[in-house]
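Got a structure for you, questions after.
With one protein chain removed, the remaining protein chains of the complex are shown where they sit.
Let's look at chain A:
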Amino acid sequence: MKENPEVRVYPVFHSPFDPCPPKLYRSYVVPINQYIVFQPPGLPQFSPAEALRHGTLWPSLYSPYTSRKFKGE
């Protein structure tokens, strides 16, 4: 599966005395909206059918997300 470029990962401190098997990393998503102050006019658009499926008319505002359940996290 292609890596999601919106995912940020950081290492988590773990102690030798932690009770559970350690998770070495935590991840979070920074969606595309954080990099747009004001949407410029004239951006490329999805076709109407694709736009409905994606939840937005603009490919550059689309943020994919994969269930952690499917990633084994």
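The rule is simple: a residue touches a chain if its C-beta (ideal position, glycine included) is under 8 Å from a C-beta of that chain, and two chains touch if they have at least 3 such contacts; residues count from 1.
What we mean here is this: contacts and distances are computed from a predicted model.
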| item | value |
| --- | --- |
| Among "Spore coat protein CotJC", "ABC transporter permease", "Cytochrome c oxidase assembly protein" or "Alkyl hydroperoxide reductase", UniProt-listed name of the chain not shown | "Spore coat protein CotJC" |
| Residue among A:15, A:33 or A:47 touching the omitted chain | A:33 |
| Chain A residues that touch the omitted chain in the full complex | 29, 31-33, 36-39, 52-56, 61-63, 65, 67-70, 73 |
